[in-house]
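Heads up: the structure comes next, in structure tokens.
A single protein chain has been removed from this complex, and every other one stays in its place.
After this line comes chain A, so read on.
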Amino acid sequence: MSSYSIRTLDELKEFLHRAMQLEHATIPPYLTALYSIKPGVNQDATQVLRVIVVEEMLHLTIAANILNAIGGTPDLARPDFAASYPASLPDGETDFEVGIQAFSREALATFLKIERPAQRPKQLAGKGLIQRKTSANTTALGSHPRYEDLHFYSIGEFYSAIAEGIEYLEAEAHRQGTTIFTGDGSRQITPEFYYSGGGTLFPVTDRKSALEAIALIIEQGEGDGGGIYDNDEHELAHYYRFEELVKGRYYQKGDQPGHPTGPQVQVDWEGAYPIKANLKVAEIPEGSELREAAAAFNARYGEFLQLLTRAYNGQPSLLLEAVPTMFEFRNTILELIRNPLPNHPGMNGSPTYEIPGSTKQAAPTRQSEVIA
């Protein structure tokens, strides 16, 4: 057992909170890239991004199910939940920043890093966590609650720590004749509350279903055990879907990772609105309609996170009410992205995802210095 292994139930709950944060944090970058695509072009890319972002929503809900299964309290309105962009993520021996930007080669390079399957090389095996290289001011996603200045080798390793924590704590509990799966079953989100959600949602009630849930998240992202498909062999993992766009070619059955041999994929890298990356409300002129709309979107998004929190805390039917809100977000994001950004010729607006009441947002003073 290494120094960063999960030892207490409270720590496992905190890890699962961070897993929810991590899964949620991938949604704004993917959504923004998706809706930055101009009408009539990049239909393949639109489809790829749409499928992936919906699966990230599923992962968020799965993580909430695991947390509920062990008696935790999912809280998407907790001040440290919503990430400030750019936020940092582990990628092997370095960490990198993931931000809000338009569909582009740069955006795809970042998305590949998010989903990259990564095994520690032999010389690093058992060497523990790695020193952060990104600024301590950025939100570190998938980090260890006890070691904020360090990061895991990969997101896969972060989830492995959770899986091992579940095994360890459940074995301990068993020795004392109990279980860690004491959560109220009515708090589980099951398929009837989850419409068209990118895969099967199942209740987490015990060690087996919890480990299956974690495996599903990892396999949909990076593939199963080095292969390009998830373990059902029918769905290409996110990493390889993004790679299809970068390489301009679809994968087909029998292909090796990195070498798709299927039909060509048409990608128009210019076919996206030129949004300003990681825009903050403070950068939009005061009194402008764009600023008002960006701030209104953030407030509405904050309310939405509260709605999800209630849904994950015993009112699963609220998820059905949340559906029209998500489609409303699509319409607003499209409008924000099509509006030119005042004082920035050739650049457009963007949702900023600065959630009111969140402590993870960049200090406003730093932003005003940037403008000045």
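Miscellaneous remarks
By definition in this document, a residue touches a chain if its C-beta (ideal position, glycine included) is under 8 Å from a C-beta of that chain, and two chains touch if they have at least 3 such contacts; residues count from 1.
Everything that follows uses one rule, which is that contacts and distances are computed from a predicted model.
The complex appears with one chain absent; UniProt names that chain "Membrane bound FAD containing D-sorbitol dehydrogenase" among the candidates "Thiamine pyrophosphate-binding protein", "Sugar ABC transporter permease", "ATP synthase subunit b" or "Membrane bound FAD containing D-sorbitol dehydrogenase".
Shown as candidates are A:63, A:210, A:237 or A:290; the residue that touches the absent chain is A:290. Touch with the chain that is not drawn comes from one residue among A:71, A:257, A:274 or A:340, which is A:340.
By the touch criterion stated above, the residues of chain A touching the omitted chain are 38-40, 195-196, 273, 289-290, 292-293, 320-321, 323-324, 326-328, 331, 334-336, 338-340.
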